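One protein chain omitted, others in place.
Letters A, B, C and D name the chains as they come in the text, with residue numbers starting at 1 for each one.
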Amino acid sequence: MSRLLHALPPLALLAALAALPLALGSNPYLLNALIVTGILTIGAMSLNLLLGYTGQLSLGHIAFFGIGAYVSALTSLGFDVELGFGLRAVHEPWPAAVGFVLAVVAAGACGYLIGRLSFRVRGAYFVLVTISFAEVVRLVALNWVELTQGPLALTNIPAITLGLPGLGTWTLRTKLQNYYLVLAVGTLCWFVVARLVGARFGRAMRGLKENESLALSVGINATRTLTVAAVVSAAMAGAAGSLYAHYLRIIDPEVFAFTTTVGMVIMVVAGGKGTLMGPVVGGLIFGLLPVALRPVMAPEAQWIVYGLVLIVILFVMPRGIVPGLAGLVRRRPARAVPVLEASPEAPR
Amino acid sequence: MDQLIQHLVNTLILGGTYALLGIGLTLIFGIMNVVNFTHGALYTVGAYLTYLAVAALGLDLFLALPVAILGGLLLGALIEIVLLRPLRGQDIDTTMLVMIGAGIVLQSGTLWIFGGVAKAVPSPFPEAPLQIGPASVSWLRLFVLGAALLLIGLTYALINRTKLGLAMRATFQDADTAALMGVNVRVIYTATFAMGSALAAAAGALLGPVYVVHPQMGGPAELKAFAIVILGGLGNVTGAAIGGFILALAEELGAGYISSGYRDAMGFLIIIAVLLYRPTGLFAKAERVG
Amino acid sequence: MLEIRDLVCGYGHVTALKGLTIDVRAGQLVALVGANGAGKSTTLRAISGLVPARSGTIRFEGRDIAGAEPRRILAAGIAHCPEGRRVFPQMSVAENLAMGAYLRRDRAGVAADLARIYGEFPRLAERRGQAAGTLSGGEQQMLAIGRALMARPKLVLFDEPSLGLAPNIVERMFAVIRAICDAGTTVLLVEQNAFAALELCNYAYLLETGRIVRAGTGETLIADPHVRDAYLGG
Amino acid sequence: DTVRIGVNEPLTGAFAASGTYVVNGAKIAADEINARGGLLGKTLELVIEDNKSNPTEAAAVAEKLITSDKTPVMMGAWGSSLTLAVMPKLMDYEVPMLVETSSSGKITTSGNPYVFRISPPSALEAETFAPMVSKLGMKKVDFLVLNNDFGRGAATDFGKMLKEKGVQVGLTETMDQGAQDMSAQLAKLKGSDSDTIMITSAVDQLVLLFKQMAALGLKKRVITTGGSQNPDQIIAQAGSAAEGTMHLTTFLPWLPEKTPDPKATETFIAEWKKRGFQFAGVTESFRGYDGIRAIAHAIEKAGKAEPAAIAKAFWSVDFTGLNGPIRFAKSGPAGKESGQSKPDVYLIEIKDGRVVLPTL
Partner (left out) sequence: MSPILSIDHVGVRFGGLVAIADLHFDVQAGEIVSLIGPNGAGKTTAFNVMTGFLKPSQGEVRFRGTSLKGLQPHDITRLGLARTFQRTSVFPDDTVFDNVMIGLHRQGASGGAPGMARASLLDTLLGRAGASEQALRARAAALLDWTGLGGRAREKAGSLAYGEQRLVGVALALATDPAMLLLDEPVSGMNASETRVFVRLLRQIRERGITILLVEHDMPMVMEVSDRIVVLNYGRLIAEGPPEAIRSDPAVIEAYLGQGSAARRAAAEVREAACA
């Protein structure tokens, strides 16, 4: 029963999101905004796994997103690069769906690397390692022109094609198709996070976050736990990056921009870190806020309002929107407690 | 050889610049434990204030500096009282986000007021550089180096040698207990943030004439400042200064002898390497469990 | 000297003190004993201004200090050695002691007090330069006691000062407390080591769930069967 | 009733200054056209949107302009990566766009028939510069370029041209967009044996570079490319450090009489000043002005404000812009060619704090 109650809000949200395009009458501009917001929200969900549940802030999270985007794009475009020592790497284009899988794997592998590091560095130092990692990856994407085209951007990235051998294929060209693809991937990621944080593994993460020495002393393996969290988180970010590349059909090293990570952090913390709903609610609000502001005011003013909205939300609900609202809902029955307290004695 | 000497001289000069960026953040991030995303914006504000003082009020650069520093101090105090004080005791990520919001507002505000076209602040120093053997250095940048070292020294002394510094450190380690010792905790909070902000503005004011002044100038500066402060060990003023010089050296030699495209990457690779070797920064303090 | 009347305070929806009344006379050593969670620490926190009073009054030397800021209360002459040591972990032993004398301006007096504390706790003298956070538990406790004494208060509040101290140091510490009291400083002592506290004090209060249930001299309370059962281990 | 043109420019973010200049130039053109009675008997309306200097936003803005605002033609999007991000949308919706600033070769060679460009790609700029190389007596050249499509493209295309002319090419150093301290790169260039440094960057960084070169005592011939130099701002901000530097520009506002359409240049500059803008901005804003004028010509020729008709009509646009004839030549794969106009390119020099044409 209580399980059902818990499942209700996300299910309602999913239903609403699934029905939204019908309501919008497929306005392409709004659909476009929703798709991009959705992709970034998946990024935010992945960041939440690290920030919200292990307490480690990755300010270089965009690295995984960008790596996913590049791996996926290069897999589906093919490349031919000189590796030095007379070696060449030549790759013929593969279907975009394979690119998606490789993006998830490659980003996850990078997450493993960073996760191993996080065994040694925590807190601010972890933040710096992640920032540095993202900057290094960005500079490689920028400077390894032969592979990535550097700042000249990878263009003509094909759309994702779904299909099974023998059953024919289906290319996702329209916005509506892409919207549902993003929604599907997002739902899957939600599921993965929900499963992970709900059980033993989630308790291990919480333990490490609240009191690391004590967590170690009850047998929690910090390296393993943080690494698994980092791998899953990075893989999800890589999936989002792949969706981004195939939806936008062009990527350049700008995908590694620091501001995008900051945007994801805003989605997570303002929405409510360490909650499942938080990044989704935060993602929708801060993804769509610029769309709402665009027609009503000057460009500079839009940014100012964006910043002010952020500040106001945190003043009203310092722990984020979702915990804030949950607190409001819960507070009402709590007031009734003294009355209830008196009654149990009566029957006896 | 001549090129190496020039690189080393550049390192000294650039290191001074970086150290200057770092020390303001050391106070706020390293000691107060507020992830200060307004640092870049305050740096920008400092630069614009000098520009205004010199271009609009016709002040001399040396007179404009105190104006900018005072401006930074007041703005910092305002931010602390309005934005941070009500959120005292909240999660560090919450205050970080509020600082991100404030940073966005400040930066867009400067763009709105001053427009996107860069401004130049004239320098009172001779254009012809000082020649040191095969290397040359601009006078202005020597002045900046000197000012940076002075500010580092003053900040160090303030934190480690004065009663105010003692109270600051105590407050951010345990505010309740510091209050029990008689510290006016609220004043310390505001003063520390204001001082850190004044130092950020000072950096902008000093570097405005060296570079050009524009609304975006804070972004890269902020990222570097964070790197420098963490590299040096949180809350450690000398560490931050040394971190600045190390970063400068890595960048100079990286650009000079490896590849200018990877100039910034060199700095970040050094940071990763250092943190692998010393997971809590170069000059971290001892900790214990149990 | 200190009069508390009908004090009520708490945390969020927990009410820790439910109408507390105690008196501390000048020059006396008063003990406050009670079970875990009875509200002893809360009482001390309320006196020194860390927890706001919801109702009731706290008067010190005739002036109402309820609701004043901690530093004003310290300036009035009340020092507080908090529960759980609460040393400043990244500051050295010497700096921690300097913080104790934060409001004092008489350099000579401070230097003399410092020498006295180093004399009482030679361990601290040995470790002047060590970061307080790396001290052992007992060493930190000594530091917390020394720091409270550095303020040279009129009234000092000790919250479980014997916690984690070796038996011989506990003895020394109680002797020090007795000595400063004899020298004219008033003491309000909270102790789990109820027997020792009751032996030492001039007057004692027994606190249970936020209310005073017994008061009297140390001997009276030691003799009280209720106290013996519940707090002295029979 | 109006004819709408979408304008997709960076008004905030890294390129805010330039984007704003271009938009202001565009507004002058629109007002001028409306003062003359508008287009097809209707008022011309610019729908201006900020792409925040961000490619994703640039694509979103294109989406909005095309689908919500129903603009049949657009101008944009300043930087090459911004323009490249918009281009798939042009294909999807079959709406033409006039590209006023971007210089990447890819824009007109990737087979997008909805792109019409009036700014010169670096290959074209290099081609125009080629005859001057021997006159300048260049022997060996180093490059210092922005690490983006703009800078790297210039280094490649100019390098190729110089090698063909028998000039040696030495170092190619890069700097990040937004980087403020280039002393490491400059120290390296100081140590090289080249006689000329060719620099490609935007004006803010050029100011810094000239100041830092002076500080390092680096004295070599400097030629900048790319058309975003804004010599007046350089003179004002770099002072004597800019003395003797040469710049390849696409507009000659200092010497209106030497421009292809002196009268138009003078009226444009007069109107610019009348609106209270700094003279320094005209080297950027004229592109917005010419861009809107070119689009207006296409709409007139099309006879209706519909994307397909305008796209077709672009091929017959032919008038003299502020920096030369605007006429689109076919570029890129057969059947899907983009349009590329060939503007004039001038070499200017800064002498005694003024812009002059060097005597070669």
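Operating definition for what follows: a residue touches a chain if its C-beta (ideal position, glycine included) is under 8 Å from a C-beta of that chain, and two chains touch if they have at least 3 such contacts.
Because the structure is predicted, anything quoted here is derived from the model rather than measured.
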{"item": "Among A:V105, A:A184, A:L214 or A:A292, residue touching the chain not depicted", "value": "A:L214"}
{"item": "Sole residue of C:L2, C:M142 or C:I212 that reaches the chain not shown, by the stated touch rule", "value": "C:M142"}
{"item": "Option touching the unshown chain, where C:I22, C:A132, C:A151 or C:A194 are the choices", "value": "C:A194"}
{"item": "Chain A residues touching the omitted chain (full complex)", "value": "192, 195-196, 199-201, 203-204, 206-207, 210-211, 213-223, 228"}
{"item": "Chain C residues touching the omitted chain (full complex)", "value": "11, 14, 33, 35-37, 83-84, 123, 130, 134-139, 141-142, 160, 163-172, 192-196, 199, 229-234"}
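Following the convention adopted for this analysis, only the chains that are shown with their structure count from here on.
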{"item": "Third chains touching both chain C and chain B", "value": "none"}
{"item": "Chain with minimal offset from the mean of all protein Cα atoms", "value": "B"}
{"item": "Computed distance of Cα centres, chain C from chain A, in Å", "value": "51"}
{"item": "Chain centre separation (chain C, chain D; CA means) in Å", "value": "75"}
{"item": "Computed distance of Cα centres, chain D from chain A, in Å", "value": "37"}
{"item": "Multi-chain contact sites of chain C, meaning residues that touch two or more partners", "value": "none"}
{"item": "Junction residues of chain D, two or more chains touched", "value": "12, 147, 174"}
{"item": "Chains touching one another, given as label pairs in label order", "value": "A-B, A-D, B-C, B-D"}
{"item": "Contacting residues of chain B [partner chain D, same complex]", "value": "2-3, 6-7, 10, 13-14, 17, 108, 111, 115-120, 122, 127-129, 131, 136-138, 140-141, 207, 210-212, 214-217, 219-221, 251-252, 254-256, 260-261, 263-264"}
{"item": "Footprint of chain A on chain B - complex, ascending", "value": "29, 37, 83, 86-87, 90-91, 93-94, 96-98, 100-105, 107-109, 111-112, 219, 223, 226-227, 230-231, 234, 259, 261-262, 264-265, 268-269, 271-272, 275-276, 279-281, 289-290"}
{"item": "Sites on chain B touched by chain C in the complex", "value": "163, 166-167, 169-170, 173-174, 176-184, 235, 285-288"}
